[in-house]
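Selected chains from the complex are presented in situ; the others are not included.
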Amino acid sequence: MQSNTIPSITLPSAEHNPTQCRAIQYNSSMQSNTEIRKVVQTLEQTAREILILLQGVHQEAGFKDIPAKCVKVREHFSTVRSQLAILKTKFPSEQYYRFHDQWRFVLQRLVFLASFLVYLETEELVTREAVAEILGIEYEREKGFHLDIEDYLSGVLNLASELSRLAVNSVTARDYARPLRIATFINELDFGFRLLNLKNDSLRKRYDGLKYDVKKIEEVVYDLSIRGLSRSQPSTSSADK
Amino acid sequence: SQRKEEKGSGVGSSSSMVIAFKSFQHELDTKHDKYERLVKLGRDITIESKRTIFILHRIISDPNKDGVLTEAENKLDVVRLKIKQVAQELVGEDLYQYNRAFTPGLQEYVEAVTFQHFIKTRCLLCLEDINKPLIFEEEKSDVKSTSIELLDDPLIPVLEKKQSNPNILSLQVTPVDYLLGVADLTGELMRLCIGSVGNGDIDTPFELGQFLREIFDGFSYIGNTGPYEISRKLYALKQSLAKVENACYTLKVRGSEIPKHMLADLFSTKSELMEHDEDIS
């Protein structure tokens, strides 16, 4: 297509002019960019739909049908898998990090959604391998389109903040056992993150936020404990450990 | 184009001007090379100091406090070896000429050692005590000898050669680097505070609040008479202080409820809630 327009340019010696041939090559990388952006937009749409579903658990009514919600969300993740499968075809697999910035954000969001889903199902931290499987991508870089470790960690940090909110809303919905379980979970997560040496980047900033999530949940636990609500009551929630 | 030739031959490569410029070339290259080596050492110092700070933050949640402190100390020993290399590069030089190359590294080191010191003693490590461990014994005797003297004069030379102590090497942190490092320390202290609350340590936040207010007073006193970067960091310092004060506030406010609610509201609330639980299900 572009090769039609180039010859019409009257450079003295176009065929020997490498600047120009470079320009063509460069433009074809622009092509990739555009196509990647399109697929990423579909992923963002699906992520938005999953988010709306999962947000429902914060509602007082939402606590009851968590399992049903999880099933629905699982279905949406199959859409995610096919969209990611299309994304993979849009660029050579060894150039993952060349275009990384374009899907980084949505991938972190999907990691968050997957980890939230798995938490609601099992109250466990989803492993990096498990997220990769849910998303239908690779765990190791060498094998192709994979889940970058910082993206995984970033998504997990979002989970922490979502769970501290969930703890607050659990209390409103009179589920007093869940905040305690969340506290244990987030504490363990916090302990894990403390092992990491982060650079001064966005991951570090989000990690700083984790401290506030830990603090918030600690306050909820305190509120429950001074009122004797922290252990006296049988938990009726759907995901007892 | 015969004029081309004419020009080239006009300047003999042995003219005195050319000889002078050849020596300038050598002088400039030597300086730039040294600067570049110092930049690299500076980056190493920065990275290892940052890692030390991460190790120290683990003190909050790690049951083995002593292990954490030992690990941090070992890391800092490595940093000090790097600083010694910087000192070796600077033997006989004017420290301020190369200062920009490693000043971020030294600031980060200040941040790390003052953080370590706060955790161990709840006090601010002063510049003199930072500089003492930065006087090194020099093994090789072929390097120009240096020494350091601690005077009352605030303007003491930071890198000082002395005839009397021929085997001493030293790199001394400047007051400005010290101040900037301490300014950054306050950010780490804020993190320590929030982390402490989250991990159920309710004493540390109040100690930190007091400590940060003192540092804030100190920086307030310097005000805009300090270097430009200080004014910039003052804002961040104020934010950190506000976060710590808010954390202390929250602890006190929630603490205020214990006696009353524990006794009065406890049973009524619980029974009331149980009723409503049935409503929902």
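In order of appearance the chains are A and B, and numbering begins at 1 in each one.
Here is the rule we go by: a contact is a pair of C-beta atoms (placed from the backbone, for glycine too) under 8 Å apart; a residue touches a chain by one contact, two chains touch by 3 or more.
This structure is a prediction, so every number in the text was calculated from the model and none was measured.
Student: Given that a single representative per chain kind is drawn, write out the copy numbers for the whole assembly using the chain labels.
Tutor: A x6, B x2
By our rule, only the chains that are shown with their structure count from here on.
Student: Can you work out the whole-Å distance between the CA centroids of chain A and chain B?
Tutor: Taking the mean C-alpha position of each chain, the two centres sit 34 Å apart.
Student: Which chain B residues qualify as touching chain A in the complex?
Tutor: 50-51, 54, 57-58, 60-62, 191, 194-195, 197-200, 247, 250, 254, 257-258, 261-262, 265-266, 269-270, 273-274, 276-277, 280-281
Student: Show which residues of chain A lie in contact with chain B when the two form their complex.
Tutor: Chain A residues touching chain B: 60, 64, 173-174, 187, 190-191, 194-198, 208, 211-215, 217-219, 222-223, 226-229, 232-233, 236.
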